[in-house]
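Note that one protein chain of the assembly has been removed; the remaining protein chains are unaltered in position.
We just call them A, B, C and D in the order they show up, numbering each chain from 1.
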Amino acid sequence: MTITWTDWQATAVPLLLALGAVAVLLIDGFWRTGTKQLKHTVITLITGGVILFGLVFVMSQRDAFKPAFCRTAVEGPAECSLVLEPLTIGLWAVLLIGGLGVVGLSAYRLLSADIPVGEYHFLLLSALVGATVLAGARDLATVVIALEVVSLPSFAMVALRRDRRGSEAALKAFLVSVLSTAVMLFGISYLYGVTGSLYLQTIATRMPGIDPDLRRVAFAAGLFVIVGFGFKIAAVPFHGWLPDTYSGAPVEVTAFLAVVSKSAGVAGLLVLVTFGVAPSGSDLRIVVAILAAVTMTVGNLAALRQVEAVRLLAWSSIGQVGFLLAPLAVGDAQAVVAYLAAYVVVTLGAFGAVAVVQRHRPGGLFLSDYRGMVRSEPGLGVALVFFLMVLAGLPPGLAGLFTKFAAFQAVIDAHYGWLALVMALNVMIGLAVYLRWVAELFRLPADDPFSVNIESPAVGVISLCAGAAVVLSILPGTLFALAG
Amino acid sequence: MPLIIPLLLAVALFCIGVYGVLARRNAITMLMSFELMLNAVNLNLIAFDAWHVDGLATGQTLAVFVITIAAAEIGLGLAIVLLLFRGHGHVDADAARDLLEQERGAEQ
Amino acid sequence: MIATAWRVVGVGFSLLVILAAGLLYGVDPQQTAFGGSFVGNDVFITYDLRTDDLTVLLLAVVGVVSACVQLYSIGYLNERVASYTALVTLFTLSMVTVVVSDSLFLLLIGWELMGACSYLLIGHYWERRDARSGAMKAFLMTRLGDVGFLFGIFVLGLGYDTFKISELGDSPISPGALTTGTLLILVGVIGKSAQVPLQTWLPDAMPGPSPVSALIHAATMVAAGVFLIARLYDVFLAAETTLTVLAVVACVTMLFAAFCAMAAVEVKRVLAWSTVSQLAIMFAGLSLGTDDGRHAALFHLLTHAAFKGLLFLCAGVLLHQVGSAAFVVLRRYTRRGALRKRMPVTFVTMTIGLAALAGVPGFAGFFSKDSVVEAAWHHARDGSTVGWIVLVSVCLTAALTAFYCVRLWLWVFFRTPALAGALGAFEDDDPMADLEEPDSSKLHEGSWLMLAPLIVLALGAVGLGYADGLHLNWAIALATTVLAVFGALPAYSLWRRGADPRPVVLEREFGVDPAYQRVLVVPVEWLARLTVGGDRDVIGAYVRATGRAGVLASAGFRKLQTGNVQTYLTAAVVGVVALAILAGVIGS
Amino acid sequence: MTTALFSIAGAVALLAAVMVVTSRRIVHAALWLVVALGAVAGCFGALHAEFVALVQILVYVGAIVVLVLFALMLTKAPTNPLPALTTRRSPFAAVVALVLALILGSGVVLAFGNEKLKPVPDGSAEAVGTAVFRTWVLPFEVLSVLLLAALIGAIVLSQRTGKKGD
Partner (left out) sequence: MSLLLIALLAVPALTAAVLWALPAGTGDRVAAIVGSVVSGGVLVGSAVLWWDLVRPHCPCTYRLESFLGPPPRTLPGKIYAYAETDISWIPELDVRFHLGIDTISMPLIALTALLVFLCCLYSLRITPRAGRTRSLIALLLIIETGVIGTFSALDLVLFFLFFEVVLIPMWLVIDIWGDEHDRAGRRRAATTFVLMTVLGSAVMLLGFLLVHRQAGTFDLEVLGENPVAGGHGIALVAAVLIAVGLAVKMPLWPLHIWLPDAHAKAPTVGSVLLAGVLLKLGSYGMIRILLPVLPDATATIAPYLAGFSTVAIIAGSLACLAQTDVKRLIAYSSVGHMGFIGLGIATMSPEGLAGALYANIAHGIITGLLFFLAGGIKDRHDTSDLRTIGRALYARLPRLSGLLTFACLASLGLPGLAGFWGEMLILLGAYHPGDSLPRTTFLVLMVIAGLGAVLTAAYFLRLIRQLCQGDPADNPATAFAVDVSRIELITWAPLIVLTVLLGLWPFTLLDYWTFS
């Protein structure tokens, strides 16, 4: 097999990111003359530039359909490892935007001082490489390796502060992740055994025709693969590591986990479910639906009484994953991507706001530290309220509302009435979760209201997120156009 | 040779690995159990590769990849474990519980 | 200033009503419509007015009585005048609306507005507990009837396909609907006119100012029920069952109320029960289903308006000058003949009123009651059971009426010749109360503004009996007179002996009110508490339980979050196993 | 012949694996791991996957276990038996593992119980290499990123805080 021009085009973005990663590492390693600020800024700019360039490239390829690394199959169409198609483009856009946001949140003076800058950005870009490949992957080997490429650098990033909390957080995430990889690989081995192929497309075509005896094994194998992703995206009951890791990691890394890592997991699962393992009508979709219901309920319920901001966001992100899994269970890629996009934008914003508070207020972990912020720090407060409303899916957060709406529509159109009811219930619980925070924000200021000079990069990122959320609220069509 | 022999061996190894992960406290022994699980995967892959008479050697290739993945994982994992040891002075996974949610009476 | 303005408006309006009655007198019946709209395709709601003899008659009655009351009130009342006068005027307006309306809905507006006004006016002395509860009771009981009335309107209106009174009866209607509709209307009438079983509010409405009692509870509002049946007489005539029910209700009521009046110990209460009784006589006349009967009823309505208005106003003078209208108080003054001497006009006019009520020959009540008896007799002679029942009841009532009139008259105005002034006749609970002599020197006649209406109405109470032309059936006249004497004699003899035996049953008014209290009010209150409790402890509990379950679940999930990574791993693996089993279940 | 070979290697692997998770001495467990992995490599060989077997021995036995032993030394793991090496939940863990084994085992038996396999010698380095560089180019490339990232991650985590950059 020769690598064609199409292959290069299709892998341009991951390749670019990988090159960027190496470049960042080299600059960090060999440039020792400049001040810390200059170095940090340059690295930030390079990383951001690479991602931005990738984003531009992605946008330029909007309607492309480019299968890459293909192999002519014995029967049927060619089997490919990576396909650049509108869905891939949409997912890449989401991932890159998320990555860009995290880079913005890690600019100079924002990133915690004891984190090595170069390695941080290197790991970030490596994880993005994995994430982008994962979103386009169409064979199980690529999927599992790409998933590892997303995961391992993230764990390194979690522990990058190299302190007690960070190492513990990383260990928890790592152990769970390794277990999940093992489980997933075990499932993949059976899938291979049953179908004789690792290409999703081939699996999907061969699956219906297999021997009834094997079907049970195929089912279990698919289940294992899905469960493996369930670990990554912290679907209940595979979620235990998430709150601890989120609260143990530096805020920027938490944002990265919540945005890029999670999106990558969802993207991978989406690819798996829609293209291979669980084609329409498969019973595995019911399993995913059950996972969705349990995940959103447990996540939201557990978030109900959290008193720490990050933990609340952690649990609520579990709830959001539940909502993501719902349209995913019925294979509505458009709704998933739209939901993911809205989620990414506002989660970035929310973590940005949390980072500001935690940076400027020692021990400011608690919701009560946000008391009266709408008055004492109106811009940040209102932006945070808006983000939370988008997460809750209520006006004025129309982006959240319509993406939830699309999820509902997908589920209803697929005749999953019970899941829709559970979702309705969770809209309420979710609102209760976010309202507690909003209430704190709107309360009369405490004795020492939170009012600081916010660093301009943070202002920029948060405003961009808010602006994007507003635009998406007014024109929700954009969200749904992402996945074409 | 019946296909079932390697498959059952793989199941056994996998479940022993699961037991090890769940029952062992020491993080390093947990990692060792993971290796057992990954070996079960490899055994499966090889067996199926042989069963399918896969001319493309897909199973074997993936087995090699899995071994590589295992190497990468163990490398990073040991680094994290060592970091934990530096911070905590032990490597017991179930004793690292700093990140438990803090109780606070601030909530009315 | 505002009060004066309202007084002018009030009196002026009453005069206007009289003027209107005069202008409309003799004009051919006619209807005019203004305003209206379709609701759906078969309900056409309009406002219509009409005029005919009945309208003119009622307008005259309302105008005169309200003019008298307005004038009287100027002397009678000197606090919260503005609201009072405004309400009385509004009340008059409502009654006029009822009278001139040709639309059932417009009529209903006036009808219920009267109820509201009477509620507010009865509660005029809202400092007093009895006024508060009386007002509330009056409104609620009449409203209960009004709901029936409203349903009756539905039934008749949709049955006849019109809500215009003048067009009712024009089109065919199923007998069932007709009976149901008229019976439901009858419920409203019973409520408004305080007939059995909705009679208890009227006596309790007496804490209101006396002129209000005169206006509302004697001459106009309660008479509205009579008016309504007269207005819808064509419809009622077709519904025989309804007329029978009406007859039974009327007969029961007249006797019931008369018995109650015999044991009442307060002037206004006696008068109130007598009103109920007299209204029942009117209904009895109507229930005969003959033109004579209707005529007699309306005649009685006219005379009754005069003498009952008069009597209430007289009672008002007593109340105003003495401060109370209870027998026990009045008798302290009577002992020296003070009431008669100091208040001659009141005494004379009240005597005339009582005479008219008792049916003393020559007075208005005598003629009108006799015409009812005569109509009943004619009907009974034609072989009607209803006629017989009515005849007997009215005659009995005549006797009873004479009894309580004489009793009232004697005990209030004359000192009993019995020993010790019949100590204990009314002072059951406080025998020493009688010994205190009130200072009767300050007692004097009311102002002329109050007396003038008395005189006008007294003239009516005498003269109206001849308004219908004098045609007397001597046999009947003799019979009723004898009955009246038979009723009066025991009263006199009891008074002579200084005794006033009041059977407990009568004194408690047959225990209807407490029974209602037990059967209706208490359960409703109980239900209310139950509902609130249910809201709080059942529905609310579900909501709270949901919230608490959420919190508990939250706490539970927090507990599960042990911080021990091996717990997480175990949970995950168990989850995998569970999912596998679940998938197996789903798969097979 | 193949079956016998495989069975022997498999039995050894099973025994060694049980020892890995039950041994009370950590170092012994690590050494039992070597045995287990080697036995599995033997299984691979019996299935004619010689290249994989070789990689298994090289990477696992040669690299990973050495790494583990280093880690054990660095974390000052004692060589004497430790009673607290397994948690108190181990019976529960055993039950879970057993249930899982039963489910998987029965499923596998039901599905593949009658299948036979005839190992043919195609597990040469050439075959695998061809597959890697012809078909699995993309995963291979990504794998390189993974290795690099893991390497850098491990290095950076091993450095002392603050030693770098200022």
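Please note the rule applied: a residue touches a chain if its C-beta (ideal position, glycine included) is under 8 Å from a C-beta of that chain, and two chains touch if they have at least 3 such contacts.
Please read these numbers as outputs of a predicted model, since none were measured by experiment.
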Kindly name the visible chains that come into contact with the excluded chain. A, C
Sole residue of A:34, A:208 or A:477 that reaches the chain not shown, by the stated touch rule: A:477
Out of C:291, C:382 or C:535, which is the one that touches the chain we can't see? C:535
Applying the definition given at the start, please give the residues of chain C touching the unseen chain. 35-43, 45, 83, 105, 108-113, 116, 119-120, 123, 126-127, 132-133, 135-136, 139-140, 143-144, 147-148, 150-151, 154-155, 158, 524-525, 527-532, 534-535, 539-540, 543, 547
What chain A residues would touch the chain not displayed? 334, 375, 378, 382, 389, 394-396, 398, 401-402, 405-406, 408-409, 412-413, 417, 420-421, 423-425, 427-428, 431-432, 435, 438-439, 442, 444, 476-477, 480-481
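To be clear about the criterion, only the chains that are shown with their structure count from here on.
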Just how far, in Å, is the C-alpha centre of chain D from the one of chain A? 30
Averaging C-alpha coordinates per chain, one finds the centres of chain B and chain D separated by a number of Å equal to 8
Which residue numbers or ranges of chain D touch two or more of the other chains? 87, 89, 92-93, 96, 100, 103-104, 108, 112, 135-136, 139, 143, 146, 150, 153-154, 157
Multi-chain touching residues of chain A, meaning two or more other chains, are 141, 145, 148, 152, 155-156, 159, 162-163, 171-172, 175, 179, 183, 193, 216, 220, 243-244, 305-306
Chain C-touching residues of chain B, taken from the complex the two chains share: 18, 21-22, 25, 93-94, 96-101
Contacting residues of chain A [partner chain D, same complex]: 1, 3, 11, 14, 18, 21-22, 25, 36, 68-69, 71, 81-82, 114, 116-117, 119, 122-123, 126-127, 129-130, 133, 137, 139, 141-142, 145-146, 148-149, 152-153, 155-156, 159-163, 193-194, 211, 213-214, 216-217, 220
Note: in the complex, chain B contacts chain D through residues 1-9, 11-20, 22-26, 28-29, 31-33, 35-36, 39, 42-43, 46-47, 49-51, 53, 55-58, 60-61, 63-65, 67-76, 78-83, 85, 90-91, 94
